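A short worksheet on the structure shown next.
Missing here is one protein chain; the remaining ones are kept as they sit in the complex.
And now, chain A:
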Amino acid sequence: MELKRALFNISSLADLGEEITSEKNFREKLRSLLYVVMGTFLASKGAITCQDRTGKKIMFAARKGFEKLSLEDIDFEFVREAEKNEPYHAENDAALRAAGVEIITPLWVRSEFIGTIMLSNKFTREPYTREDFEILKVIAQQIAITLNNRALFINLTEQLGDNRKLYEEMRKIYHDTLQAFAAAIDAKDVYTRHHSQRVAKYSAVIARELGWSDHDIEGIYVAGFLHDVGKLVISNDILNKRTPFTQKEMEEVKKHSLLSYKIISHIKFPWKDVENIVKHHHERPDGTGYPDALSQSDLSEGAKILALADSFDAMTSKRAYRDKMGLKEALSELNRCLNKQFDDKIMLAFCRVLDKEIKGELPEPNILPHLDKNSDLSVITALLEGLIEELSGNGED
């Protein structure tokens, strides 16, 4: 049951992201978003309201049901005083209650009140749970930003007539949604906090170094975010153990890549192969990985990138049962496991990016900020230069 519920919630967030980033006209987009929210919580009626352009009046942006609801009768001053983006039961407002509004969520972006999401009770008559409220809060933040961007966008297009910027912002929101989800995964395993985010970043920069297109880079970034989502179904007692895993526990933990695959293969992503990259992030070129024990020739480049990024972050982070490795040791360890566990070509790309980051040749470092600040960078640079020479000499480049 927990797996199905997790799957359903992720799918809903993915639906939300898809709608937010879609290029539909704004009215349709809001109606779709409202349907996503209502479908997620099984609410039979719902509405999204927002400020009009003068900022003085609240109007319906989308509505299904609630025909008797007149926004003039609602005490929005009271709504504005509630916690930002936190859903609450609308039991104190007679007008809301009379119209059948059960849950109201005030939408805010920073210090600006944007509007509300209103929902009736559930079709199944079941009460809203705490988990519902948490997910609704994430959704509310995303919808608030969408509405706010639209307001900014109207002002912007009056001068520019260009929707590229809006579109870019929308894509960012999709990532923020996925990020919120990755945070939930990382929160479950206290020793791997932010692991998913870092693996996503590392994978993306390696892919960029290998000449991937922007679209494909985005795909591997998302794969990085979600690669451990299967851990949601593995017991906390195992994941947070302070001693190394027993054989049996290890087998349990090893199930996570296949579980991740099962969960995300139900989501329709705009990128191809996300689910397979995730499924194979513990495969190895020597054929001893899991779950499919694939051989070098069957491994996709994406899976090999994610495998290296994942291991590198694991080495350079603290675990319950061991301290983190220094950067120099981690690089030597990666090098020692080349061909067996990691691929030359990926390693070469990784060394090149890190080398460029240290030398300040990239506009923005993505790996370096997460690493041990005490490393002697001149030693690291020498090590990297040696590795790069050795690896490019292999005829791989």
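By our rule, a residue touches a chain if its C-beta (ideal position, glycine included) is under 8 Å from a C-beta of that chain, and two chains touch if they have at least 3 such contacts; residues count from 1.
FYI, contacts and distances are computed from a predicted model.
For the chain that does not appear here, its UniProt entry gives the protein name "Putative Anti-anti-sigma factor", which is one of "Putative Anti-anti-sigma factor", "Cytochrome oxidase subunit I profile domain-containing protein", "Sulfite reductase" or "Peptide/nickel transport system ATP-binding protein".
Considering the whole complex, the residue from A:270, A:291 or A:365 that touches the absent chain is A:270. The chain that is not drawn here is touched, among residues A:54, A:111, A:124 or A:374, by A:124. The omitted chain makes contact with just one of the residues A:42, A:82, A:95 or A:253: A:42. Although one chain is not displayed, its contacts with chain A can still be listed: residues 1, 4-5, 7-8, 11-12, 15, 18, 28, 31-32, 35-40, 42, 44, 64, 123-124, 126, 266, 268, 270.
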